[in-house]
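Omission of a single protein chain aside, the complex is shown with its protein chains in their original locations.
Chains: A and B, in written order; residue numbering restarts at 1 for each.
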Amino acid sequence: MSGMQVIFLIAAAVTLGSAIAAVSARKMLHAALWLVLALLGVAVIFALLEASFFAVVQVLVYIGAISILVIFAVMLSRTSLTDEGSQTNRGWWVAALGLVIVLIGVVAALSLWPKWTAMPGALPAAATDMATLGKQLVDPNGYLLPFELSSILLLAALVGAIYTAVDKKEEKP
Amino acid sequence: MIPLSWYLILAAALMSIGLFGVITRKNLVGALIGIELMLNAVNINLVAFWRYFHNARPEMDGLVFVALIFVVAAGETAIGLALIISAYRSRKTVDVNELNLLKG
Partner (left out) sequence: MSAILSPEGLLWLIPFVPFAAFGLIAIFTFRSRKLSHSLALGAAGISFIASMVVIWNALLIPDLAKNPITSQVKWLPVGDSWLMFGVMADPLTVVTLFFVAVTILMIFIYSVGYHNFGAPACNEDRPGLPPKGVIVTHNGHTQRVPSVEPMYARFFAFISLFGFAMFMLVVTDNLLGLYIGWEIMGLCSYLLIGFWYGKESARKAAIKAFITTRIGDVFMLLGLAALYSLTGTLNYQQILGNPQTLNILATTISPVAGLSWAGLIGLLLFAGTIGKSAQFPLHVWLPDAMEGPTPVSAMIHAATMVSAGVYLVARFFPLISAGWQPGLPLTTPMLAMAAIGAFTALFAASIAMTQNDVKRVLAYSTISQLGYMIAALGVGAYSAAVFHLFTHAFFKALLFLGSGSVIHGMEHGAMHTGEEIDTQDMRQMGGLRKKMPFTFWTFVAGGLALSGFPLITAGFWSKDAILAGAFSESTLVFIVLAAAALLTAFYTARQISLVFLGAARSKSAAHAVESRPAMTVPLVILALFAIAAGWIGIPKTFPLLGRLSADGFSSFIGSMLPYEVVEKLSSVPLITSLFVALGGLLLGWIAYRNIKKATQKDPLEISLGSVYRFVQHKYFVDELYEIVFIRPSIWFAEVFVAKWMDQVVLDGILNGIGKIGIGIGNVLRSGFDLPVVNGAADGIAGGTRKMGSFLRKLETGKVQQYMTGALMGLVVLFIILYSIFK
């Protein structure tokens, strides 16, 4: 067992464990914090896969922005649902069962794939250079269009979120 | 060296857990947390495939995809939370089971 594998196993265990905790935590704030830990584990996985840029972006965006948003939402909706009582719907075991079957099925189906046990090859030098990614993003023969569209999407999301979340009562003069 | 299958199994498991959370959680925010997990599972998949099967040129296909998924996830979370806030204001609840106006 090489060191990479060990690191992988630890990171995978952390990710999965905190993910399970996130979906089953009784108190919402705990769930949000467990989510932060899971996202951190994923960042480690990204780093293992030599997508270093994205590891950092993961921490910045997901943990730094999205998780904060989640925590804000939890705070703002505190009085609705108390953290007492069951936090899960009835019949959760049906979903669990189904998901287990799906998981096992998918894995079993994929294991039939010949490239299932492929090993990583060498990465060219340009691959780890973020300039290449940047050039790709603004290249008209590349991914310029999705890049611009995603910025418009963000703009729409921004406007939409503001409009949806604004308190109507304050509109009246 | 880590076989591809480990990453794929990890992603599949994370996806399942996220789906479990979406389906099972009573609190809307809890469902949103599940969605985040699912999106991350996809990202892991994409990056794994990029690392193991990237093409000669362009080399960055998979990563562009991942970047876009980041964008979408962020936007979706923002909107989702705005909606949750708005729903909380009008209905005074974030219990999923209470939001059943489409009940037949």
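The definition used in the following text is that a residue touches a chain if its C-beta (ideal position, glycine included) is under 8 Å from a C-beta of that chain, and two chains touch if they have at least 3 such contacts.
Computed from a predicted structure; not experimentally measured.
Student: May I ask which residue of A:95, A:133 or A:161 touches the chain that does not appear here?
Tutor: A:95
Student: Considering the whole complex rather than only what is displayed, give the residues of chain A touching the chain that is not shown.
Tutor: Touch set of chain A with respect to the missing chain: 89, 91, 94-95, 98-99, 101-102, 105, 109.
Student: Could you pull out which residues of chain B are in touch with the chain that's been left out?
Tutor: 19, 22-25, 31, 96-97, 99-104
Note that in this section only the chains that are shown with their structure count from here on.
Student: Mind checking the centre-to-centre distance between chain A and chain B? Centres are C-alpha means, answer in whole Å.
Tutor: Each chain's C-alpha centroid was found; their separation is 6 Å.
Student: What residues on chain B touch chain A, complex-wise?
Tutor: Chain B residues touching chain A: 1-10, 12-14, 16-21, 23-30, 32-34, 36-37, 40, 43-44, 47-48, 50-54, 56, 58-60, 63-64, 66-68, 70-79, 81-86, 88-89, 92-97.
Student: Tell me, which parts of chain A touch chain B in their complex?
Tutor: So the residues of chain A touching chain B come out as 2, 4-5, 8, 12, 15-16, 19-20, 22-24, 28, 31-32, 35, 38-39, 42, 45-46, 48-51, 53-54, 57-58, 61-62, 65-66, 69-70, 72-74, 76-77, 80-81, 86-89, 92, 95-96, 99-100, 102-103, 106-107, 110-111, 115-121, 123-124, 126-127, 132-133, 136-137, 142-143, 146, 150, 153-154, 156-158, 160-162, 164-165, 167.
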